[in-house]
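Note that this complex is displayed minus one protein chain, with the remaining chains in position.
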Amino acid sequence: MTGASRPAAPRPVELPRILGDIHPRPRWTETRLLLVVAVALVVGSISLGAGLTGRLAPYEPTLLVIYLVTLAGAHVANVLAGRRSDEVLLPVVGLLGGISLLLMQRLPQDLVTIDVAGSTLGLGAVQLIWLVLAIIVATTLGIVVRSDSWLRQYKYTWAAAGIALLLLTFVFGTDVAGQRLSLRIGPFAGQPSELLKVILVVFLAGYLSENRSLLIEQDTRIGPIRLPPLPYLAPMVAMWAIALLIVVVQRDLGAALLFFAVFLALVYAATGRISLVVIGAILFFAGSALMANIFPHVRDRIDIWLDPFADPLGSGYQVVQSLLAFARGGLIGVGLGEGLPTVGGRPPIPEVHTDFPLAALGEELGLVGVIAILGLFFVVIERGLRIGAAAADDFRAILATGLALVVGVQAFIIAAGNLKVLPLTGVTLPFVSYGGSSLLVNAIVVGLLLALSDRGVEPPPPPSGVRRWRDRLRPRRAR
Amino acid sequence: MLVTGTRKRPLGRTIVHVAVVLALAFGVLAGAGGYWAVVRSSDLSQSPYDPAVIAASRRVPRGDIIDRDGNVLTHNEKDANGELYRSYSGDEISHVVGYASPRYGRVGLELAYDAELSGLAGDPLADALRKFGTNPYDPKDLHLSMSWDLQRASVSALGSHRGAVVMLDPRNGEVLALASTPTYDASAITNPATADRAFQSLRDDAAQPLLPRATLGRYVPGSVFKIVTAIAGLGSRAITPDTTYKEQPPAEKDGLLVEGFRIRDGHHPQTGDALLDLTSATEVSCNIWYALTGLETGGEQLVAYADRLGFGSSIPFDLPTAPSQVTNESGSAPGGFVDDVELANAAYGQGETFVTPFQMALVASTIANGGDLMKPRIVTSISGRNGSRQIGPSPMAHVLAPNDAAAINRAMVRAVEGPLGRQFTTGAKVPGVTTAGKSGTAELGGRGEPHSWFIGFAPAESPTVAIAVLVEQAGRGAEVAAPIAGRLLAKALETQR
Partner (left out) sequence: MDAPLLMVWVVRLLFLALLYFFLARVVRSLLTDLRAAARQPGASLGRLIVVDSPSGDPEAGRSFDLDAITTLGRDVNNAIVVEDPFASAEHAVLTYRGRGWYVEDLGSTNGTFVNGRAIASVAPLGFGDEVSIGQVRLRLERARSA
C-alpha cells in the first residue's frame, strides 16, 4: 500500500515489486492472536510430553521453538511491510500448522524419514521444514504481490499450464496406492493436483468475471429451462470432462469432487443462477454413477462408504479404524500422546499422517477438539469469503472466494471421509496433513488471500479518478 | 412499486449464500463427529476390531461367571507369553457360558456380556470418569440363576444321547439348567496350545457338539405341542375344558378324515367309545380330539396364542434363540396354513411345526405360573468395582386366564398321574410330589426313530420348577424323555428345599 495521498488506482501491468519504501504499520490484532497461539501450542506441547514421557514438560521443544520463531518472523515482516492485509489469517493458519507439528511429533517418527547431512530427520522434523517453508511462502506472497494483473491477464495461459500439468501427471506420473497422483521431477516428488486447484481458481476468476454479464443476462430456452447462451456452457462441460478424466486416469475421486464443487460454487457466486448448479450437480452425479458401474474401484469406494463394517478387517479397515478412533476419543479425548493404540507397533489407522489426521486428533482431543479445528477452518473460509465480498471488482471477488473454497471444500471432503459422511478420498487436510506439496500450495492460497485482502479494504478511487480508471479497464468503443 | 435490483447485482449476496452452505456443511461434520464420538462412543469402544480392546483382552483379566450356588465357572490363566486366556470349570456349562478366544471369537455369555466381562462397558458417566482413573478397565462378574449342579445332572441324565434339557423357575423366569448334548471342552478352544486342533475337530464333528440344541435346535414337537393347542382353544373361547366331539369315538377306528387325509390314534383299546374332554384327551394324548380342537380354534387364533408364548421370533433372552414356528406360513389360509390338513396336523404337533426346547420350557412355565409368562433370564446380577446391578423378574406376556391355566394344569397332572396317563407316561412322576406334564413322540416321516419329548412342572399345586426335555431320535417320549424329566425334577425340587 502506498501512501493514502497518492491515487491508488491499480496499474494495468505491475510486476511484483520488492519492498521499496518501508512504512511499518502495527498489527495489534495479529500480535495478540499470535501470542494466544504461542501459549496454546506450548501448553499443547506440555500435554504431549505428559502423554509420551509422563513428565509435565514440553515434548522435544526445539521443533516448537523453531516454529514459533518462524511465526514471529512472519509477523515482524508483515508489520515492516506495512500493508493493510488481513490480520486473522496468519494466526489461524499458524495454529493449525502448530497442531499439525504436535501431531507429527506424536506419530511414529519413521513414517517419513529424510537423510540430511549424515543425520536422519523423522516425521516431525520434516514436517517442520515444510511448515517453515510454507510460512515463508505465504508471508512473502502476502507482502510482495501488489497487483493481480499477472493472474488476470493470462488466464488462458494458466489454463493451458494446468492442463499441461494434468497431462504430465497422466503420462509420467507414478502410481501411489493405485492412484496416479505423484509427479517426480528430479529429486522432487509432488502432487500436481494440489497446484492444479489454484490454477483452476485463477482461470475461473478470469473467465467468470469477464463473462459475468452475459452469463446473467442472456438466455437460451430449452423447454422450461433457461440457460445461459450455449457457447458459455462450454467451460462447464470441459470442467465436467476434466473431473471425470481425473477420476478415470488418476483414480483421484477427492480431487475430482473438489474441482467440481469449487467450480459450481464459483459459477453460482458469479451468476446467482441456481439452475447451473443443479444441472452441474446432476451431470456430476450421473457421471459418477456411470463411473461406479464401469470402474470397480469407484464402486468399491462407495460400498466401503455405505457399510465399512461389512469388511472391518479388509477393505473397510481404514474407515472402521478412523471411526473407532473418534469413538475412543469421546467428548474430550484421551489426551495428546495417549491415544492411537498400536497394532504390531504401527498406528491403528494406515496413512494416519496424510489421510486421517482428523481421526487422530479426534481421539486425542475429543469432539471438543475436532469442533475447534473445524471452527478454525471455517474462520479461514469466512476470511476468504469476506475478502471476496469486499473486493473492489469481480475478478478479485471471485478469486478470493475461490481460494477460500479450495481450502474449505478440501477440508470438508477429507473430514467428511474420516467421519463417514462422504466416501473416503485421498485428499489432505489443509495445513494439518503431512506433505510438502499440500502445505506449499495451501501457503500460496493464504499468501494470495493476504495480498487480495489489502486491496479489499481500499476505498474506491475519488470521483476525478473514475474516468481514467474506466478508460484503462475498458477501452471505450468508438461511437 | 419498488423493484430492487440493478442490472448487475453485486457479488456479496451470492457469496453469503456460499458461506451459508459451507457453514451447514461444517455443521454436518460437527454433527457426524458428535454421532461417532458421543452417541456411538461406548458401543464402538467395545468393538472387537478396536486395537485398544484387542490389547486389553490380552492383559486385563475378564470378570468371573458365577453360578447360583457361588461356584466360579471361569478362570483366567497365563500362557507361555504371559498373555491371559480363559479356562472353564467343566464341559457341561459350555453351551451356556461359551468361550472367549482371541482366535475363534466369542460365543455364549462370553459374547453376550463381552463388554461387561472385559470391563469396557459402563454408564456414560463411568466412561467419562474412566479416563481420569489409573485403571481404565472395570471387568464385571456375572451371577447366574443357573445351578452348576443341576446342569451337570442334566448332561449326565442325557448321557450319550443327543438332546437338551431346559429347567426354569416359572414364578420368576430364572433359568436353572440349560443343557445340550453332546457338549464340548471350551477350555481346549481358549488354550492357545490346543486351540487349533480342538476347534478343527469340533467343527468337523458330525454330531455338531458346538450347536447349543436347547436354544438354537429346532425340532418337530409332537404331542407336547398339544398344550399350545389347548392354550389357544381355551384362550380364544373356541372350546371349554368340557368340550367333546361326537365324531371322535367313531373316527378312532379308521382315522379322522380331514380333506382326504386320515388322522389316526392308538388309544382306542383303552378308552373304547368314550367321549373325551380336555382332561381325558390329554391323558391319553388323543390326536383326533386335538385335531378337532385345532380346527375349531382356527389357524389365526392358534398362531396368535403361540406368538404370545414367544413363537414367531427370537425369544428375548441373554443368549440367542432360534424362533419357533407353528407353520412356515406358506399358505393363504388364516394364520398362514396351507389348508385344514396342515392346521389339524399342527394342532397335535406334526405338520410344519418346529420348536426349540427352550420355547417348550416356556410353554410349560406359562401353565405352571397360572397363565402368566415371565421373561426368561439366566444372568441375575452384574457386579463390578462400583457395586452391582440386579436383573429382577419381569413379565413377558399374559397368555391365559388363571382358571384356563388351571384346567390345563389338571389335564397335565392326569397325563402323568392318571390311571391311563401312567401307562402312557412312565417315570415322570416325582415320588411324593404332584407332577404335571405331557410327553411327546415327534414322528419324522419315516426318517429314523422319532424325537422323544417331555414338558412338565412340579409340584402341580404351586409349581417351582418347569422343565422341557428333548432327546433326539430316541423313540417314544414316554419311554426316554419322561424318566429323565422325572429324575431331574426330583433333583431340582430337592435342591430348592
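Every chain is named by a letter (A and B) in the order it is written, and numbering of its residues begins at 1.
Methods note: a contact is a pair of C-beta atoms (placed from the backbone, for glycine too) under 8 Å apart; a residue touches a chain by one contact, two chains touch by 3 or more.
What you see is a predicted model, and the numbers here were worked out from it, not measured in a lab.
**Q** Identify the residue among A:Leu121, A:Ala161, A:Ile216 or A:Ala372 that touches the chain left out of the display.
**A** Hidden-chain contact among the options goes to A:Ala372.
**Q** Counting contacts across the full complex, list the positions on chain A that touch the omitted chain.
**A** Interface with the chain not displayed, on the chain A side: 29, 32-33, 36-37, 39-40, 43-44, 46-47, 50-51, 56, 87-88, 91-92, 95, 332-333, 335-336, 365-366, 368-369, 372-373, 375-376, 379, 382-383, 386, 389-390, 392, 456-457, 459-464, 466-467, 479.
Please note the rule applied: only the chains that are shown with their structure count from here on.
**Q** Centroid of chain A to centroid of chain B, CA atoms only: how many Å?
**A** It comes to 58 Å between the two C-alpha centres.
**Q** Would you tell me which residues of chain B are touching chain A in their complex?
**A** Residues 7-9, 11-19, 21-23, 25-26, 28-30, 32-34, 36-38, 40-41, 43-45, 47, 49-52, 54-55, 127-128, 131.
**Q** Given the complex with chain B, which residues does chain A contribute to the contact?
**A** 212-213, 216-217, 265, 268-272, 312-313, 320-321, 323-324, 326-332, 334-335, 341-343, 348, 362, 366-367, 370-371, 374, 377-378, 381-382, 385, 388-389, 391, 394, 397-398, 401, 405, 408-409, 412, 415-416, 419-421
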